[in-house]
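To start, the structure itself, in structure tokens.
Heads up, one of the protein chains got dropped from this complex, but the rest are sitting where they should.
Labels run A and B following the written order; every chain starts at residue 1.
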Amino acid sequence: MSTDIGVWIAAFLTLCIFSFLYKDNPFYKFAEHLFVGVSVGYGIVLTIHQGIIPFAWQPLKNSITGEAPLWRFFVTLIPVGVGFLFFSRLMPRYSWLIRYPIAILIGMGAGFAIPRAMETSIFEQMNGTLRPFGVINSLSAGEIIGAVLMLIGVVCTLTYFFFSVEHKGIVGGISKLGIIFLMIGFGSAFGNTVMGRVSLLIQRVDFLLGDWLGIVG
Amino acid sequence: MRRQVPLVLCFLFGITMTIQYYVPSRFSEDLKSEVLNWGLIIGPFALVLAIATLVRLHYTRIQRRSENWPYSIVVFVGLIVMAVVGTVQGFTSQGISGGPFEWIFNNIQVPMDATMFALLAFFIASAAYRAFRARTLEATLLLVAALLVMFGNAPIGDLIWQKISPVRPNLPSEVRQWILDNPNLSSRRAIIMGISLGAISQSLRIILGIERSYLGGGE
Partner (left out) sequence: MIEKLMSLDRRYVFALVGLAVIIPTLLMIRFPIYVSQPTQNIYDFIEGLSEGEVVMIAFDYGPSSLAELNPMAIAVLRHCFRKRLRVIGMTLWPVGATLGDTLMREVAHEFDTTEGEDYVYLGYRPGVTNVLLQMGEDISAVFAEDYSGTPISEHPMMADVKNYNDIALVVDLAAGASVEGAWIPYTYTGYKQKIAAGVTGVIVSQLYPYLQTGQLVGLMPGLLGAAEYEKLIEQPGKGTAGMSAQSIVHLLVIVLVIVGNVAYFTTRRREQNAEVY
């Protein structure tokens, strides 16, 4: 059995959370609220020491101490000032000022995303679907079947999501085939999700039986 | 000033960064680098929103003595202890690496977070037992695909198969891989393309000022 006080605290909190399996209770509620508080505290520390200090404070300081040119001080001061507008949220009268940093961040994000999303998720995916047909002579029978199946699957599933045309007749048939592909896809996702969730439980049991009680190595 | 300037700012930053991608020159790269820097500086300040929302919620609960209000004190205790310990330690020579900050993280935050999600293993098994029914063709396909993937994911699946049949000793693993590589891939690709088209059009609407919900209500 562990002699480490940290392991004992961790084991106690683990059991507090597991107690929810029986029913909601004060131990679970205590751990749940402690978790929320500690997580936000952790977020504050990380944002200050890994965000605000290296990106805002350090460049300003370097400009003053001469490690960086003085003009950088003023160039850095503009976004720092814009960042401080987030605090306007705390003053209802000026809370509209928060729109400035949000608008800049959203505009920037959208601008960066558009061309890269087009290439990553549209062009490359279309390319991946059609590429096997460009080298069809070098493919085995199994690979050709796979390529045809992939093309059918992509087209049918896309048709299912195409709502500008009523899903009747041929379109209805194609979209029904799309549903089949979707269901197999969701089924495989469920299968993998089970593996994911069970892994988390295995790790906690391993902690309780190994690190805490010392029954397993 | 209250609505138009943010819309103009959003348009300018958005359109410039979209065009920049297609015009690679020294100037445009420098401009991108400066804009990226601005984003890195502005972004962390958004933290104040998260803190303000949480503090307001729990402070109100304590003030009004709402149901379970004592637990809100636990939230504040956790928040203050972690924030003070980490922030102070961050100014020492070791930074936030190791020390009491890492100790609290590893022994308090990690076990609770990990166990919270471990509960889902029980719920997913219970849900599978109660709700996973082959009522229709579609539901049957979903169920069969899930069972085959699960059987293939478990190493014992191959062992059981080897007891049943001498051919293809890893058939369950191969079937799982085939499902993931073929029908799963096709449907996922279509979903990715659909989502991306939606995201791109939404981004364009934001840049062009058609979508303004991020500005919130009021003047």
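Following the convention adopted for this analysis, contacts are C-beta pairs under 8 Å (C-beta built on N, C-alpha and C of every residue); 3 or more make two chains touch, one makes a residue touch a chain.
Keep in mind that this is a model prediction, so the values were computed, not measured.
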Problem set entry | Residue numbers in chain B that touch the chain omitted from display | 29, 32-33, 36-37, 39-40, 43-44, 93-98, 101-102, 105-106, 109-111, 113-114, 116-118, 121-122, 124-126, 128-130, 132-134, 143, 146-147, 150-151, 153-159, 170, 173, 177, 180-181, 184-185, 188-189, 191-192
For this session: Pick out the residues on chain A that sit against the missing chain.
Result: 21-22, 39, 42-43, 46-47, 50-51, 54-55, 58, 108-109, 112-113, 116-117, 119-121, 124-125, 127-128, 150, 185, 188-189, 192-206, 209, 215-217
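Throughout what follows, only the chains that are shown with their structure count from here on.
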For this session: Could you grab the centroid distance between chain A and chain B? Build each centroid from C-alpha atoms only and quote it in angstrom.
Result: 3
Exercise. For the complex, which residues does chain B have touching chain A?
Worked result: 2-3, 5-7, 9-18, 20-22, 34-35, 37-52, 54, 68, 71-72, 74-83, 86-87, 90, 95-96, 101, 103-122, 124-125, 128, 138-139, 141-150, 152-153, 176, 179-197, 199-200, 203-204, 206-207, 214-216, 218-219
For this session: Going by the contact rule at the top, pick out the chain A residues touching chain B in the complex.
Result: 6-7, 9-11, 13-14, 16-18, 20-21, 29-53, 55-56, 75-76, 78-80, 82-87, 89-90, 96, 99-118, 120-122, 125-126, 128-129, 146, 149-150, 152-154, 157-158, 160-161, 178-195, 197-198, 200-201, 203-204, 207
